[in-house]
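Each remark here refers to the structure printed beneath this line.
Right, chain A next:
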Amino acid sequence: MIKKRIICAVSVLLVLAALLWSATLVLEPKYASQSREGNLVAEYYGEVDAGNTHQVLFVGDCEVYESFVPAVLWEKYGITSYVRGSAQQLIWQSYYLLEEMLKYETPEVVVFNVLSMKYGDPQNEAYNRMTLDGMRWSKSKIGAINASMTDEETFASYIFTLLRYHSRWSELSGEDFKYMLSRPQVAYNGYMIQTGIKPMESEREGDELFDYTLPSVSFDYLDKMRELCAEKGIELVLIKSPTNTWKYWWYDEWDKQICDYAEQYGLDYYNFIDNEEIGIDWSTDTYDGGVHLNVFGAEKMTDHFGKLLVKQYGLESLKNDPDIAKVWDKKLSEYKTAKQDMMEVSVKASSSRQ
Partner candidate 1 sequence: MEKLIEILTDLHPDVDFATEEGLVDNGILDSLDIVTLITEINDKFDVSIPAEEIIPENFNSAAALMALIEKLDEE
Partner candidate 2 sequence: MSFASISFIIFLGATLLLYYLVPKRAQWWVLLAASYIFYFAAGSWYLPFIIFTTLSSYAVARLMANNSSRESAYIAENRENMDKDARKAYKAGQKKKRFHILLVGIVLNFGILAVLKYTGFALHNVNALIGVFGGVKLGIPSLILPLGISFYTFQTMGYLIDVYRGKTEAEKNVFRLALFVAFFPQLVQGPISRHSDLASQLYAPHRAEWGNIVPGMIRICWGFFKKLVVADTVMIVIKEIVSDTGKYGGAYVLFLIIAYSVEIYADFTGGIDVTIGIGEAMGIKIAENFNRPFASTSTKEYWNRWHITMGSWFTDYVFYPLSITKSMQRLSKWSRAHLGNAVGKRVPVYTATIITWFLTGLWHGASWNFIVWGLLNCLVILISQECQPLYNKLNKRFPRLTKSTFWTLYLRAQTFMIMGTIRILDVYRNVPVTFKMLGSIFYDGRGWQSFLSGGMLSLGLDISAFIVVAVGILLMLAVSEISSRGDRPLKNRLADKPLAAFGCMAILIFAILIFGSYGIGFDASQFIYTQF
């Protein structure tokens, strides 16, 4: 009798676990046609599993994954790189992502975009999910979750994502089943191609602020990032991407605080806003009225930054290494094909609209 009961209990439990596990796979958002940025963080593991390492790693928010094109850095300078950006990546998320990556590889340069310095508190559950769900379990992920959770979130819902996504059952689509086991590729070494053009029209500037002091917690994490890099002999470079629209305005008062910090610790900080050498044309190089660069703007930005990497940090071309060259030439051609395809699609779309 007892044996039968135990067998029943165990077998039902196994079936239930299997059911819940498959339900989780189906119900998790696939970020395939909407909010594709949700797949960015997880794509890095493809590089890890393939054994690829990089000379340069980028961390930060949309201003990195829409501004730097690793394929172009390779094409023009033979530099290998990866952009581990994600939508509204907060600085503690950047720190933990970096900590995680440095367990797999040691680059020569780490680049951090400073826009997220303005946030001192957890911001938004949806963005948290897009950055954190994609991470593999590690100490870094636990740290990132704990640092990022908003009041309404629970740690358990990161372990059992079903607790978070169960209510999607009524809005499932074919996509959810199609990408149940493997997600669609959305980026090329972390760069997300955007081929649309929507000129910047608004002359609007940011509002006056009540308090221009950047949150101290941001500097705490910047400290940690700096120490982490110093420990491993990596050059940490701070940048501010060239975009500057009213909603994501970069104030001179903020810039001064970053400059002071960089000076104090002997870091390099490049503010690319209004940098004419890059050659950004705000009537053609943005896809959303100046909030982000499109692929044309990003390639210009990348070219400019590549020059800097070579000149200032002495990064050498790896094109002579046949193994690396093989991998990266393939990446380059994939990128070019994808870019071509998307341009054709957007040309068609705009011509059909007329």
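Regarding candidate selection, all candidates are chains of the complex that A comes from, given by their letters.
Please note the rule applied: a contact is a pair of C-beta atoms (placed from the backbone, for glycine too) under 8 Å apart; a residue touches a chain by one contact, two chains touch by 3 or more; residues count from 1.
Fair warning: this is a prediction, and the values are worked out from it, not measured in the lab.
A.B. asks: For chain A, which of 1 or 2 is the touching one in this complex?
C.D. replies: The candidate that touches chain A in this complex is 2.
A.B. asks: Enumerate the contact residues on chain A facing candidate 2 in the complex.
C.D. replies: 4-5, 8-9, 12-13, 15-16, 19-20, 23, 27, 29, 34-35, 125-126, 129, 152-154, 156-157, 162-171
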